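Single-structure report; data block below.
Every protein chain of the complex appears in place save one, which is left out.
Chain nomenclature is as follows: A and B, assigned in order of appearance, with residue numbering initiated at 1 for each chain independently.
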Amino acid sequence: MNRRPVNDRARTRTRTRRRWRERGLAFTLLLPSLLVFGVFVFYPFARTFWLGFFETDPFGGRRTFVGLDQYTDTLTSSSFRNSLWVTLKFTLLTVPTGLALGLGLAILAHQKLRGMGFYRTVFSSTVATSVAVASLMFISLLSPSVGLINQAIRWFGGEPIFFLQSPGWALVAISAVTVWQNLGIIFIVTSAGLQSLPDDLYESARLDGASAWSRFVDITVPLLSPTLLFGFVVLTITSFQTFGQVDLLTNGGPLEATNLIVFSIFETAFRDFNPGSAAAQAVVLFFIVLVLTAVQFKILERRVFYGR
Amino acid sequence: MAGVSFNGTSKHFDDVVALDQLDLEIPDGEFLVLVGPSGCGKSTALRIIAGLEEATEGTLHIGGVDVTDVEPQHRDLAMVFQSYALYPHKTVRQNIEFPLKSRKVPPADRRAEAETAATMLGLGELMDRRPGQLSGGQRQRVALARALVRRPEVFLMDEPLSNLDAKTRVQTRAELSELHATLGATFIYVTHDQVEAMTMGTRIAVLDQGRLQQVGAPDDVYDRPANLFVAGFIGSPPMNIVEAAVERIDGGIRLAIGTGAFDLPESWGAAVSATGIERVAIGIRPEHLRIGDGPIDGVVRTVESLGHERHIVCELAGTDHRPGDLVPGDLVIVRQSADDPAPRMGEAIHLGAEARHLHLFDPDSGERIDP
Partner (left out) sequence: MAVETIPASAPRAVPPTVSPERRRRRRRVRSFLNYVALTIAAVVVLTPIYVTIAFSLQTGPQALQFPGSMWPGELDLSVFRRVFEVSGIGRYLFNSALVAALITVGQVLTSITAAYVFAELEFKGRNLLFVAFLATLMVPAEVTIVANYDTIVSFGWLDSYQGLVVPFLATAFGTFLIRQAFMGIPRDLRDAAKLDGYGHMGFLWSVAVPLARPAIAALSVFSFLLAWNQYLWPLLITNDDDFRTVQIGLRTLASSNITEFNLVFAGTVVASIPIFVLLIVFQKQLVRGLTSGAVKG
């Protein structure tokens, strides 16, 4: 055998060089993403915390360091508390309703009937609407003058309702737009969830004599629960990020009845010119979303990120 | 010239030693078969030749040049994978041309080369199909054509036949041997199937647990297995291995098996004495055991007829290790021609074998003992 002495030094050198080349390639390929994330996610994220320590004089625009005072001020201010409360109500109004309606449509459409493709397309159709389109479409229903609902009320002899202008109705109206706009995506996701359920379970349940209702409660709901839970968390996060409907339809009013948290941040920063207070509110929003995202990751674990 | 040689080559995956200090010289133009049970390190050895794994220790030479740290694309070799590894989104033609494209061969030449390779393997009709539309055998040919098209000096094949049905496998076996003869290139072929190894290789190398057990021509390995592992691995049905106590007798030694014994001449006695062991493992191939007169007593347990031959499983008398079991004693298989009279189940018989057909091994180290 011609075993030759191994030139370990040379080998280590080639291998180290190869490893560095590979690392260089990795870095080059990641660079665009890292740059964007660095400049538009991580830097502003840190800066938002920082900005929260400064109070801005609304007239001179001078900034003074006030430490945690602004966080405590913001958190205790009645306006911000109202925002949190309104956002929570909004979540409660939109998330369960949206999920229930979307699931209902999905179950309705989960049958082998002729023409089902048409119904599916109709039920999915609202994914195509942006928040602006959905909001303006709802003006066609809610407007006090031309709005279809008020026309109908008038035709029956009633008094028109000022949906977007009355403190009692405004949040409900905003919620209705939101539920409708979300319906398409919820329908698509729950439908896919239903379709992924194994048929043989249903067949054996039928052989066991289970009724349609017990098949729904004992099979569909438990098997679909990861999908529903996921939808629940995602919708909750989205509801905390809602802005457009409010901006287009109610401007946060009346009497701050629809002053959702993101709208409040926007107004504080860009209408009241108080970036410090807006940043403090944004930090609170971040922690809320963080908790919700942590829950979402728990659900997704082993499914999207680590699943192979 | 493209012989391949491993020089003390090892591969560790964390704690797992996949290949342990392999020394192996594969001359140019040889058809070497690497054979061994699943997980013994065959693929790892092949992938080190290909440059797909880095050796942890030792070196690898191709054509006399140290290529241990040369990138795969600069090694002038081609590989056929067990899964065929065809690009599913490319047509057969594009698959075959793909290696030429990276080497900047002009399109016209590429086409011509691909046609030649495809014609050699009878793929002419299938050039515009995609792998998904081909049978297993056809895919295998495309993989071969893609390897051929570059005219490499070394062909590596990792269990290329294991996904084929039995008939196609036998046919392809012959074609591969023919291809080797035509091309004159070095073929290194990995399989866990010892029948493939015996029928195809000019030499076979048996691996177990990352260690080379024996290299040699198929007949040599079959006739003189170097240790118990090779003895049990090569041959089907496998070699019978029975442990026996060693007694010295006049003019030789006596190996007691149950109620019987083999007497061997002094030439053996010296060899066994030299090792200083008191028990030996005796190996006898099924075709070398005779039913009729012989020194060993046994009882027929089952008789399996394969048509042209018969496998008879016998239990050796007096070897009951665990009394109470359904079959408490040592079993041996006897291979018999279908023309011989068949024994009945439960029949008491005598077994014998010629001394030159006995293989002796040290039962602890597994090493072969020669007279």
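Definition applied: contacts are C-beta pairs under 8 Å (C-beta built on N, C-alpha and C of every residue); 3 or more make two chains touch, one makes a residue touch a chain.
Note that the coordinates shown come from a computational prediction; the quantities given were computed from them, not determined experimentally.
K.L.:
Using the document's definition of touch, tell me which of A:Val122, A:Val221 or A:Leu255 contacts the absent chain.
P.N.:
A:Val122
K.L.:
Touching the absent chain in the whole complex: find that residue among A:Val95, A:Leu164 or A:Val189.
P.N.:
That would be A:Val189, which touches the missing chain.
K.L.:
In the complete complex, which positions of chain A touch the hidden chain?
P.N.:
Within chain A, the residues that touch the unshown chain are 19, 22-23, 25-26, 29-30, 32-37, 39-45, 47-48, 51, 104-105, 108-109, 111, 113, 119, 121-134, 136-141, 143, 145-146, 148, 151-152, 154-155, 180, 183, 185, 188-189, 192-193, 196, 227, 230-231, 234, 237, 240-241, 243-244, 247-248, 262, 265-266, 269-270, 275, 278-279, 282-283, 285-286, 289-290, 293, 297, 300, 302-305, 307-308.
K.L.:
Touching residues of chain B against the unshown chain: what are they?
P.N.:
So the residues of chain B touching the unseen chain are 47, 50-52, 71-73, 77-79, 81-85, 87-89, 98-99, 102-103, 146.
One rule holds for everything that comes next: only the chains that are shown with their structure count from here on.
K.L.:
Would you pull the chain A residues touching chain B in the complex into a rising list?
P.N.:
For chain A paired with chain B, touching residues are 1-4, 6, 11, 14-15, 18.
K.L.:
Along chain B, where are the residues that touch chain A in the complex?
P.N.:
Contact set of chain B toward chain A: 5, 7-8, 23, 25, 54, 57-59, 61, 66, 68-69.
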